[in-house]
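Complex shown without one protein chain; remaining protein chains in place.
Take a look at subunit A:
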Amino acid sequence: MDNVTYHRAKTLAEAERLLAAHPDAKLLAGGQTLLPIMKDRRLSPANVIDIARIPELKGMRDEGDALVIGANTLHADVLTDPVVRGRIPALTDLVAVLGDPHVRHLGTLGGAVATNDPAGDYTAALVALDATISTNRRDVEAEAFFVGPFQTVLGEGEIVTSVRFPVPRRAGYEKFRHPTSRYALAGVFVAELAGGTVRVAVTGAGPRVFRLPAMEAALKANFSPDAVKQAEVPASCLGSDIHADRDYRAHLIHVMAEKAIVKALAM
């Protein structure tokens, strides 16, 4: 790792001050994506600002129709939270297969959201559940937030503070893992929202998380695994590489969607 200056912010205001003083700095939460890419020098920021101990970014609250989860909440704490399991069990299922236990003991929701790894799990849940991302400056709908691989609409000095997850009627998540990296080759989050809208979001299969309108329409008419068999997966959304070509990824999306729907129906 190249030389770096480490700063620790104890409050959100202090983090904002440090970011203003070091606009090139990277925010460090759990570091489970940032540190590996700093170690192999894909990224060599001169400054990192540790925000993991900022208390106002921690915690969870049940607003009845939605759960609001603080950006600093560890994956391990989402996994074991009885309120999350009771209200949005698909989110518990998702976090259970996010990384491994060691990653879940350091990785945070805000870190996963701000990083926007194209094979990350959380992005699919946020888009499918129509979540809202709060920053220190504004609220952004998840669908407008994730722009491209490792790119979001976050501006200079902006810090993710929490995510608001509307509680769906039913939802399910399933992914097919790359056999080595364990990241999703295709992960599908299916949700029937409180108002009856159906949303299907896919991660891992392309440069960014995307929705599948054909599948959503089919599920709106008939919420069953059979309904999505013929639904088109647009090739333009899909990535193609040595691990999986476009056709294989499209096939995986169908299989994962069917499994996710079965899970949602079992809720």
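Operating definition for what follows: contacts are C-beta pairs under 8 Å (C-beta built on N, C-alpha and C of every residue); 3 or more make two chains touch, one makes a residue touch a chain; residues count from 1.
Definition applied: contacts and distances are computed from a predicted model.
J.: One chain of this complex is missing from the view, so tell me which of "Multicomponent Na+:H+ antiporter subunit D", "Carbon-monoxide dehydrogenase small subunit", "PTS system fructose-specific, IIA component" or "Acyl carrier protein" is its UniProt name.
T.: "Carbon-monoxide dehydrogenase small subunit"
J.: Among the options A:G70, A:G99 or A:G187, which residue touches the chain absent from this view?
T.: If we include the chain that is not displayed, A:G99 is the one touching it.
J.: Kindly state which of the options A:Q32, A:T92, A:T132 or A:T161 is in contact with the chain not pictured.
T.: The missing chain is touched by A:Q32.
J.: For subunit A, enumerate the residues touching the unshown chain of the complex.
T.: Contacting residues on subunit A, toward the hidden partner: 1-6, 8, 28, 31-32, 35-36, 39-40, 50, 52, 76, 80, 99-103, 105-106, 181-182.
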